[in-house]
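Every protein chain of the complex appears in place save one, which is left out.
Order as written gives the chain letters A and B; numbering starts at 1 within each chain.
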Amino acid sequence: MIRIVNKIQKIFVSFLVFGLISSGLASCGRTSSASGVLRVGNDAGFGGAETMDPYDGNRTWPTINMVFDRLIGVDKDFSPIPELALSWSSNDDLTEWTLELREGVKFHDGSEFDADDVVYSIERMIDPEFDSPILGVLGVISLVTAVSKYEVLLTLSTGEADLPLLLADYRALMTPVDSQATIGEKPIGTGPFKMKIFDPAGTTVLLANEDYFFGQPKLERIEVITFADSQSAAQALAGDQVDLLLAIDGKSSAMFGDEAKFTLQNIPSGDWNAIDFRVDQEPYGDARVRKALRIAADRQVIADTVLGVGGGVVACDTPVWSADPYRWDGDCAKDTEGAKALLAEAGYPNGIDIDIYTSDVEVHMVELVTAYKDQVKDAGIRVTIKMADASGFWDDVWMKESAFVDSWGQRPATQVLNEVYRSTASWNPTGQVDKDLDKMLDEARATKDQAERAKKYAQIQERLFENSAIFLPYHKTLTRAMSSKVKGVEPIVIDAVRWEKISVS
Amino acid sequence: MITTLTQSQILGFSNVTVRIKNEARDSRPILEAIDLQLERGETLGIVGGSGSGKSTLLRLAAGVLAPGLVLDQGEVTTVGKNLLVATQAERSNIYGSVVALVAQSIGESLTPHLTVLSHFSDTVSGDVVDERVLESLAEVGLGGEKYLYRYPHQLSGGERQRVLLALALVRSPQLLLLDEPTSALDVSIGSEVLTTIDRLQRSRGFALICVSHDLGVVSQISKRIAVMNQGRIVELGQTSQVLRSPSHEYTKALVSSIPKLDQRIRESGSQNNETVLVCRGLGIVRGQTTRAIDSLDLEIKRGEVLGIIGESGSGKSSLLSAICGLVSVTSGSLHDGDGYDLSTALQMRPREVLSSIQMVFQNPDDSLNPMRTVAQSLSRYTQATNSEVSSALLSVGLGEQFLTRRPREMSGGEKQRAAIARALLAKPRLLLLDEVTSALDVTVQAAVMKTLADLQRKLNIAMIIVSHDIALVASFVDRILVLRHGQLVEQGSVDAVTNSPRDSYTRNLLDISARRATI
Partner (left out) sequence: MKTLLRLNFLKNRALIFATLGMHAFVALLAPYLRLSSTDSQDSAALLQGPSLNHWLGTDSLGRDVFSRLLHGGRPSLVIAFAATAISCLIGIVIGSVAALAGGWIDDALSRVIDFMLALPTLILLLLISSFFGQDPLILSVALGLMYASPIARVARSATQTLLARDFIRVARLQGGSRISILFGEVMPNVWRVMFTEVAMQFTWILLAFSSLSFLGLGASPPTPEWGLMIAESRSYMTLNPLLVIAPIMMLASLVLAIQALVDHE
């Protein structure tokens, strides 16, 4: 039996690899595993609409982070560190921020980087007509002015203590003045690698920028190879067709168990799934029902089942992830009796029947609700899983049905709390209006003292655990897989990875 | 036992027994201990009822055994080869050049989308195609190039049969096998085809085996006759010998069952002047324009039996359908004895009018609902009681055991008898019989006709009997009508029509019949 299974597996793998080789060779003709060349596998993004313009919705990640730099980066501990800006400071009410720029930095075309480029870049980011996705992050900036050649003043509409972290967003990249027309195809940045061939559907080739201000990159070249789906990308790594995959499905990591050939890195991230309950639809208007629904499940078991053991970090309904300095860790152990009592108190002594909508937009979204159903049945919560068509999920189901599965990417505390939980936020998925929470959010972001601010953010998260309508059981731990020849990729979030320090032996 | 053929022989069966696969050894075999030799150039007719094994024997002579059958013992030899163990290559070599088979159903033997010429291209190769094809088509009476490019649907039944014959003969086989060569054809056309076969056999000198249920057909082209019954050859001899002085009981029954013009099986009963049907200037149009019946006058008295003779397309079936109401009358008048207008649609007729005219159809397999027992079929619409059904069945010669039988458990003759009993249960004044015996074996036909004669005498009902067989009609009816292309061409008493026919068509039919009966 096992032999047959192995055989089928081999046939299947060789089939896939054959397909890859035959389809890949045409586009990957230049591909080689010589030292100094890193081949990065990448999921197909936007079906041919990809652009290198970092502010565009169809930006090509992670290639933009190889070509461009941010003003401020993040360190391993997720604290802001200098990148193109050397230092920053603010006034007392945190509404005006002054940034001192690094001097002598050259763009790839030889021109010098200065305050005019910063003004140009940030004005594009916050241009309401261009409506960049980064607008949601840096929308607090109302005005950007060049004070001198190497000094920039940012004026905010409201106090924001964590502006440096917001500026460390992976898309808040600096582009040269008047580059909008050409940047999509021929990107000119200050980053460690220069664009040689941009082919987002095939292989994109980047060459080292020898004049990089953080030092010459150790690699000669990076090739970013696009795959139709994560399965074929994983097969490509197994077949030595690529060297590095930034994220694989944690449950598939067994494919790369051979430590002599592969290195696996598990990196806690801020990506999360949730089940959202609309408070404007019964029975979720009742805070007792909401809390019962949230405490009836064992979050650790859910995380282990959905993501695999070690695949996630438990969250007590807080969107702030484990490495974020404002993270609050409460006690949210499974409390079946408590949930039952709350339900009885709310008028459901015999349990409750609820529908939850999901879709195979991503595999975890179906598995989460399946695991949740299994977990909460002890508390008398009977879940009917409703499947929706993947293509219409975000438009027709999300924020519309009474309960649905949700999925968000990593964001700093201040951003995610304001974007998801603020009463007036356009993407507030539960429709919950909590004026007190809004006030607490305003106060927190305007508090200058770091320790004081952390305390306020902790109170906000505690309030979410008591009152929110979002069951948020875990943050995902991303699994990064690479050939053991690849060195210098630190096991930290990709935003903090320094591409120039990576080498291939 | 192994026999080898002598130089002069073309085919040999020695002690051949064929059984149904996996059937018990004590059950009756399909063919049992068949011993048969055929000389080169010899003609043999095989005659027998359905299920006698005659078709299986013919197929075996072509080296084919139907699926589900096994050769239990014995040997079949054609020019030195045991056909059943021959390889595919040997067999296809033998087939066509040594043995050729003309299968029974002419409708299905030609490919609808191929021209006549294309049918030959499989059998004849190379450039000589046209010449040899033309030659062999001319031989079967389809001279001239005009037939080469016709499609099967552009050919008449007789022409199709001739094309099949030409196809079989084009590679000059030494043995020609014919399976019921005329059963799908009208009498006169079938007779012409037989004449052609006879002429070809004399000129080419091939050996021939012809299988038929009709003694008349095989006797016309065969010097020797084998009579088969229940898988065995019960009698084998010279044709004239067998016909004149049959020795086996079955053969005797077979010969005596053949209807003869001068041998009545029903005596005319008492007729009175009560009319049961009158039609004047009757016209029936089928489809858009086809005139099935053209201005026909007809009158039938109670107790009278009328025979209608005609070939396919003569309008005889349309006439019966119109009388019973299945087809509407286009012109003229049609009334029953009480003056009821029978051009009224079927569903408008009152029940007693419906009952007074009943019809029995040609195909025994079609006459009873396959899902019902005989008792159910007979009582469902006639509302007859059980005892009435039983006695009706008895009157057609079927015992009580048939009450619970379903059609698939009955023979063709039994099914037709049940259909007649059902018609009688409606207590009709007029019974229409449309070729009711044409699908039955001759011996069965004779028995059914005998039953009908008894019933007619006993009930004194009027009957119209339609048939293509002038001898059968002449032996049964009081008065004969001959229809051709919807027109009445001859009418009169049996004696008048058979002794002094006025129409040439009638004369032709009588000639054929007389020839077949006397050989």
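Everything that follows uses one rule, which is that a residue touches a chain if its C-beta (ideal position, glycine included) is under 8 Å from a C-beta of that chain, and two chains touch if they have at least 3 such contacts.
Keep in mind that this is a model prediction, so the values were computed, not measured.
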Left-out chain, listing which of the shown chains it touches: A, B
Residue among B:Q358, B:S390, B:S475 or B:Q491 touching the omitted chain: B:Q358
Hidden partner chain, touching residue among A:E96, A:D286, A:D329 or A:D360: A:D360
Option from A:L86, A:A341 or A:I385 whose C-beta touches the chain left out: A:I385
Among A:V301, A:A344 or A:A454, the residue in touch with the chain that has been omitted: A:V301
Missing-chain contacts mapped onto subunit B: 324-326, 346-347, 351, 354-355, 357-359, 361-363, 366-371, 377, 380-382, 419, 422-423, 426
Touching residues (missing chain, whole complex) on subunit A: 1-2, 5, 8-9, 12-13, 16, 230-231, 234-235, 249, 251-252, 254-255, 301, 304-306, 308-309, 358-360, 363, 366-367, 369-371, 373-374, 384-390, 392
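Note that only the chains that are shown with their structure count from here on.
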Centre distance in Å when subunit A and subunit B are each reduced to the mean of their C-alpha atoms: 87
